[in-house]
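Take a look at the structure below.
The complex appears here minus one protein chain, its other protein chains still in place.
Naming follows writing order (A, B and C), and every chain is counted from residue 1.
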Amino acid sequence: MADYDIVIRGGTVGSSAGTFEADVGITGDTVVALGRNLGAGKRNIDAKGKLVLPGGVDAHAHIEQLSGMGVMGADNFESATGAAALGGTTTVVCFAAQHKGKSLTKVVEDYHVLAKRGAIIDYAMHMILADPNARVLKEELPALVKSGHSSIKLFMTYEHTKVDDEQLLDTLVAARENRALVCVHAENNGMISWMGRRLVERGYRDPRFHGPHHPRLCETEAIYRLAAFSELIDQPVIVYHVSTAEGAKVIREARGRGVKMFAETCTQYLTLTVDDLVKPGLEGAKWVCSPPLRLQSDQEALWHALEIGDLQFVSSDHAPYRFDATGKLRAGPEPSFKEIANGMPGLELRLPLLFDAMVSKGRYGIEQFVEWTATAPARMYGLSPRKGQITIGSDADICIWDPKRRTTISDAGVHDNTGYTPYAGRTIEGWPVTVLRRGEIIADDGKVKASAGSGAFLPRDPGEAAKPTGRLSPEFDETRNFGAKLY
Amino acid sequence: MADYDIVIRGGTVGSSAGTFEADVGITGDTVVALGRNLGAGKRNIDAKGKLVLPGGVDAHAHIEQLSGMGVMGADNFESATGAAALGGTTTVVCFAAQHKGKSLTKVVEDYHVLAKRGAIIDYAMHMILADPNARVLKEELPALVKSGHSSIKLFMTYEHTKVDDEQLLDTLVAARENRALVCVHAENNGMISWMGRRLVERGYRDPRFHGPHHPRLCETEAIYRLAAFSELIDQPVIVYHVSTAEGAKVIREARGRGVKMFAETCTQYLTLTVDDLVKPGLEGAKWVCSPPLRLQSDQEALWHALEIGDLQFVSSDHAPYRFDATGKLRAGPEPSFKEIANGMPGLELRLPLLFDAMVSKGRYGIEQFVEWTATAPARMYGLSPRKGQITIGSDADICIWDPKRRTTISDAGVHDNTGYTPYAGRTIEGWPVTVLRRGEIIADDGKVKASAGSGAFLPRDPGEAAKPTGRLSPEFDETRNFGAKLY
Amino acid sequence: MADYDIVIRGGTVGSSAGTFEADVGITGDTVVALGRNLGAGKRNIDAKGKLVLPGGVDAHAHIEQLSGMGVMGADNFESATGAAALGGTTTVVCFAAQHKGKSLTKVVEDYHVLAKRGAIIDYAMHMILADPNARVLKEELPALVKSGHSSIKLFMTYEHTKVDDEQLLDTLVAARENRALVCVHAENNGMISWMGRRLVERGYRDPRFHGPHHPRLCETEAIYRLAAFSELIDQPVIVYHVSTAEGAKVIREARGRGVKMFAETCTQYLTLTVDDLVKPGLEGAKWVCSPPLRLQSDQEALWHALEIGDLQFVSSDHAPYRFDATGKLRAGPEPSFKEIANGMPGLELRLPLLFDAMVSKGRYGIEQFVEWTATAPARMYGLSPRKGQITIGSDADICIWDPKRRTTISDAGVHDNTGYTPYAGRTIEGWPVTVLRRGEIIADDGKVKASAGSGAFLPRDPGEAAKPTGRLSPEFDETRNFGAKLY
Partner (left out) sequence: MADYDIVIRGGTVGSSAGTFEADVGITGDTVVALGRNLGAGKRNIDAKGKLVLPGGVDAHAHIEQLSGMGVMGADNFESATGAAALGGTTTVVCFAAQHKGKSLTKVVEDYHVLAKRGAIIDYAMHMILADPNARVLKEELPALVKSGHSSIKLFMTYEHTKVDDEQLLDTLVAARENRALVCVHAENNGMISWMGRRLVERGYRDPRFHGPHHPRLCETEAIYRLAAFSELIDQPVIVYHVSTAEGAKVIREARGRGVKMFAETCTQYLTLTVDDLVKPGLEGAKWVCSPPLRLQSDQEALWHALEIGDLQFVSSDHAPYRFDATGKLRAGPEPSFKEIANGMPGLELRLPLLFDAMVSKGRYGIEQFVEWTATAPARMYGLSPRKGQITIGSDADICIWDPKRRTTISDAGVHDNTGYTPYAGRTIEGWPVTVLRRGEIIADDGKVKASAGSGAFLPRDPGEAAKPTGRLSPEFDETRNFGAKLY
């Protein structure tokens, strides 16, 4: 009689604390044993010479969503999460994106319908608040957080979704009172809008001008401002997609003076540069994302910031727009850079690209790869210990990596609906050949094996990251906090 | 026959470089000689045992002006500049304050009428731009700068006068193109508005809550943001009325990384603290100004910042509102702190208070006193060499100080129209007993001796401070500057 | 038939990534299984309601060693490691302390004899180089590093052990070439010596003057200097026993600019303050250690530095001197503070004190406790994955904690040979009631259960921390590195 439903045998198991040789015993959804020579499994998977790593956690992906610029993404949940599964990602935190005037509750319900129908991997949801009015914050937010939507996303830029400083403060206090985390797209809207206007007025229209459109300073400024708000309210925040050395430095300084600020960067800021925007015609549009791609020296700074803990993890910011009139070029055949949809696909290739850059290239160990792509985002967002690590009781979300498999990336070879990949032509080493989600093989040798809708919603308590420092009194009562240095 | 119209004999002349014994020979408006045993004057003034210092230059005073909160100041030009003269100030830079929708040219003309009618000391004008639209910036600004109004003031807060980030950028570029200087009231409007709303909602209404109303962080945030804008455009800026240690630090860091940022603080931030707001009833309203009074430790930090050059000079921010229904209490008998007019008088006592704090108390020398209250503001704002120093060819704006005269300040003893002074009860040492403006005695032994309208307008080229660093190309053409680290 | 030698059943296992419910299966020395309902053990230990945590790794303890001041420690390996075991520490990194003129090889051999005879827990050795001459570095060091002594300790102060700047550079290069880690006691020797001389000359002799004897600045200065050396050579360093907020800040800044600098603090700097030195008579001598105890605000700064990763772990710096003529007072009955032996015991109580301060008081989670006291020091010093975590293949070094047991600390209740504890009188919550080392119970319910000499030497490859950044060429050839910004 079998002791386990599945035993993955003979592999090297990786965690953020190191690697070790062990079999992994799975029963039902769950890892129930790790050990040498575990007893029999109903199914036994040979992992000799392979790495057995936690499934990736991608904490930042736009799926089946209308963007802040009003463009519909190319993926639905099935296409997005199928591609994710093929690339080793078994958990995604996507968005329930409110637009102005909408009921947040309704928005969340609507996204649940979409996700439930299509998701192949497990999912949690950040709620995008484009309209954080008193009703939303007082009447809707508490129940939604309680039901497991414990993180809020705000935009400091984009015409249709941005919040102003007072709304940001209102939301931070509401998050504090409900113990939710706040994630922020931090770029100075005025600077972007002003620069875009000037560039177009002067006839600078092609995609390469998306770089100066979002000057480096728009990131540093917004992060600094956000840190000031976070400090005022004593509410932790996570900065999304840090792209510049200076941005990382502002975060470092804020953390140094006690602000509870966390941050991610994304695959593209570690592996692409602004030079990719310089292409004939509109081709560069494929590399238009916000913040824009930056310099080689920024890549170095961002790796260093991850190493010393100023940034904690790496997401994809998957934002898939086809290179046609439904997506990138929806504004007509000759759009200015301002009209090109912002974003690029990333769910599928995040892990393989980072494995190659980090592990195969010898720059970092398995520990950092697992930490930055799975363990840390799970911990930050309240998904631990179910997700992000292979440990007793955790969900059996496991990738079996062939560390030596070489893959040449091509537009034809990727599986989401975007129709192109910004990494076409690269050859990388290392691939997650078999992927399990809650004990079920969902991808194997390049094929999706699970059905749409088999992914499950992950209600979350807020992660450790959401805890205030306690410097201010819990109720944020101004008189109690009078003595604090803030006033 | 006399060699000079006036000779001030036997005094110790002070400059920002030191002191020396010399007679001062004046002919007409002008200092024409400095020397030992100068020849005869038609009039000879004995200054033995006295200090002969340049008349004060107060670069920040609101006169006959409707405030950003919509309250009319208590002073007209005659009362304000008469009081200034009695306190040793012979030059003032006041404001031509545009309100939204108004022609800036008309606004400037109107203020000229008022100033011409009333001014007893010489005056220049900053133009407050509350509505920096394209017409104002393109059609009006160039001529106004050319006619000598070479500095622009912007507010980042106050409902009726604040500009947003794009307007700030528009104005910085316009200033750059016209070689004007930009001065900024830098506080984060959203933070103030949000905090004010919350405090009042919770019933915290009395004047002491003006402190938390403007949290310290609202200053640091806004200065940092301003520095980012200044760096983006390569346009120098002057930060008004720095009140916190952290604000001074942000300026220091900006200067250190090459941002051309200058700054003043004001008498009140060096000599009063937030404890002054804590008074029975509404009495604290007299000490309500913005930014609010801060801590003793901030005073120390601001002195230090002046010493090491992060701040360059000290102004009064004279903003006189009577403690009655015309001013401080115009919102009725029980206003919340939000409704109390912001500001306090300062033109008259700036020099005596600083002389006492700096020179009489032995903390600094005459050099710093002269530098921070006269030479530096004159230099920064393009008034040198006419104003701010006693040198050959400069205007004969001279104060004869009795360094030992002791004065106890009282509400009855001050001369503007405010009706009170926030310094009542202090005894200070040192007083400018005789004051000359362009060779004319305008104040002597506590009496104004010149007539309303005898002050003259001072058209200015922009000061040295207005020069960009040259890091970017002069025309701020985005393509030329593409290589700069800004993008 | 039993599946395992031992099964610890029903406890909550803790790691630096979280906690989970699992049985722990041990065979021989090793953890071979983690799982739900593991099979039978020959011995089964009930851990219901208990925490099952990795044995502590104390990476900084002086055992059976003549100090830099020439005083023999009170403990031999048996007494020190027995006490350690009772407090839950199963691995210690002690010192092989060279004195000037001695063969390092001989020194290491001698310490091995002592350790082999007495050690109850496992041990690795740092080599203290008091005389890093060319012979030691070229002829002795390579073989010693190869045989598993992969870390070097240097003193920047103490008359008999300190190295000068050139010796420090020589040692850093030798460490780089042999891939060893360098740990440093970083205090400015001149400042200490000078201040000590002056204080005694002025008659300030009692123990409380040990504080000013080592001014705060002596730590910041030395850390900054060390960072400069580390940067020059591109050789990682670990700063020992950081005691001040400023020291932590210097480390943060160095890390931020790319210096590969790591750091520990010690139990006493997190739990005691300089006020403990102020006692009648010589009593304060018990709290004399170097660096000296600091302020409450330093404690806060050090916790924060641990949180944000500037410091990575907490050691004891166990340095046991009896409060009598053999130790603290060996210089006679009326020693000045300069003559009091520096150090305090800490091996036994490090874990219980930190558990209480961190976990019982609710300030941090089990994750941080395990990370800072076991996982991180093991990783930093090349003891992973054998030590510092409970994972498959790791040594079965395990503490079973009763998180609720309350203990009042007393001199009589501690077990090393020091004769006193600086924490007498405190009541703490949480205690490691049963302790296993390589699958053997070595302490149980306050009794040592293993024999002297049962501890094993742990040869080490250098940890991840010893890897240079690669900024300079591997061979540190000046011409190759000419282009680097260092010259």
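Rule of thumb we're sticking to: a residue touches a chain if its C-beta (ideal position, glycine included) is under 8 Å from a C-beta of that chain, and two chains touch if they have at least 3 such contacts.
Only a predicted model underlies this, so the values are computations on that prediction, with no experimental measurement involved.
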Among shown chains, those touching the left-out chain: B, C
Sole residue of B:N44, B:T326 or B:T391 that reaches the chain not shown, by the stated touch rule: B:T391
Residue of C:T27, C:Q65, C:S151 or C:T220 in touch with the missing chain, whole complex considered: C:T220
Contacting the left-out chain in the complete assembly, out of C:N188, C:N417, C:T434 or C:S454: C:N188
Residues of chain B in contact with the chain not shown: 13, 15-22, 25, 27, 32-39, 249, 252, 255-256, 258, 304, 308-309, 365, 375, 379, 384-385, 389, 391-394, 464
Absent chain, residues of chain C that touch it: 164-166, 168-170, 188-191, 193-195, 198-199, 202, 204, 209, 211-212, 215-217, 220-221, 224-225, 228-229, 231-232, 477-479, 482, 485-487
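Keep in mind that, in the parts below, only the chains that are shown with their structure count from here on.
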Rounded Å distance between chain A and chain C, as computed from the means of their C-alpha atoms: 38
Geometric centre distance via CA averages, chain B-chain A, whole Å: 50
Chain B-chain C separation of Cα centroids, rounded to whole Å: 58
Residues of chain C touching at least two other chains: none
